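Take a look at the following structure, please.
Removed from the display is one protein chain of the complex; every other protein chain stays in position.
== subunit A ==
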Amino acid sequence: MKLAKTYSYLKKDLELIEEALAEVIQAEHPVLREASTQLLKAGGKRIRPVFVLLSGQFGENYNIEDIKTVAISLELIHMATLVHDDVIDDADLRRGKPTIKKRYGNRVAMYTGDYILARALENITTLKKPTIHQSLSKTLVEVSLGEIEQMKEKFDWNQNLRTYLRRIKRKTALLIATSCKLGAITSGLSDKEINYLYQYGYNIGMSYQIIDDILDFTSSQEALGKPAGNDLIQGNVTLPVLFAMNNPTFAQFVQKTFNQSDSTVSDQDMKNVINMLKNSGAIEASYRVSDMYLDKAMQNLSKLPNNKAKATLENIAKIIGKRTS
């Protein structure tokens, strides 16, 4: 089953969110408006709004207007991060389409990211619950720190599993966990329930990122919208690489390939790295770690009352574990 199909009954609410997103980014300046709209139209799974919607449905005070506000801001924050990430990575393509950086240059990409983030914060300030802002702002700081850490740890072949897990927690899991938490807070759930949903989001986020890191090696350029092994080219030492590094031949080859003074990696070398990694058992080992997080996510869910939202969150966990793109 496809991810979108499992929450197809949220279509109406998601359409409302999509419309509101389009409205929020209507900048006065035509290029700013065009760049933001282009980013929005590039699509994406809208996974954060989905988690906000579903978590909100556990509460008695489900109010689509408030839930929508939270969902929009979280998606905008995610979008702003993507625009700036493309500047950092000097990326020309995202989801197979030219990035804002490629189309308009770094300066416009920076302004667009800053503009979108500002809109996200303006939007969420219509909600006054202090815990919403405390939680979201803390996450934003952590996400930024995570990105800085990621930079620090690039091409560091001696980093350990703990370093990697802390990095993906900040990079991905926290924003998903916060999506669940804010949906829950907005709908007036108890602290206990808020925490279960937060933990669910955290564990799902960890699994989601690990699978992303696996797919970077196992999926095609067509499906990824970027070359296979791109994370490694960028210097990001992900879980499959960490496991594969236990194999001395692979470790030696990778270090030799990526420490060349001429700073380029040939396509053939990259193909060899990917093949060696696939044959090292690293992919299977990475899936096992992902499964562990998915199990934990299921345990968190089991403590919540039975309803349609819970069944959907269970399905999402299952689908994420098996996703191929």
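One rule holds for everything that comes next: a contact is a pair of C-beta atoms (placed from the backbone, for glycine too) under 8 Å apart; a residue touches a chain by one contact, two chains touch by 3 or more; residues count from 1.
As a working rule, contacts and distances are computed from a predicted model.
> Have a look at "LLM class flavin-dependent oxidoreductase", "TRAP transporter large permease protein", "Heptaprenyl diphosphate synthase" or "Sarcosine oxidase subunit delta" and point out the UniProt protein name belonging to the hidden chain.
The UniProt record for the chain left out of view names it "Heptaprenyl diphosphate synthase".
> Of A:Lys5, A:His29 or A:Lys322, which sits in contact with the chain we cannot see?
Selected residue, touching the omitted chain: A:His29.
> From the listed residues A:His84, A:Arg167, A:Lys181 or A:Lys226, report the one that touches the chain absent from this view.
A:His84
> Tell me which of A:Val143, A:Ala228 or A:Val273 is the one touching the absent chain.
Answering carefully, the residue with contact to the hidden chain is A:Val143.
> Determine which one of A:His133, A:Lys310 or A:Arg323 touches the chain that has been left out.
The single option touching the absent chain is A:His133.
> Contact with the hidden chain only, please: which subunit A residues?
27-29, 31-32, 81, 84, 87-88, 90, 92, 101-102, 105-108, 110-115, 117-119, 121-122, 125, 128, 130, 133-134, 136-138, 140-141, 143-145, 147-148, 151-152, 263-265
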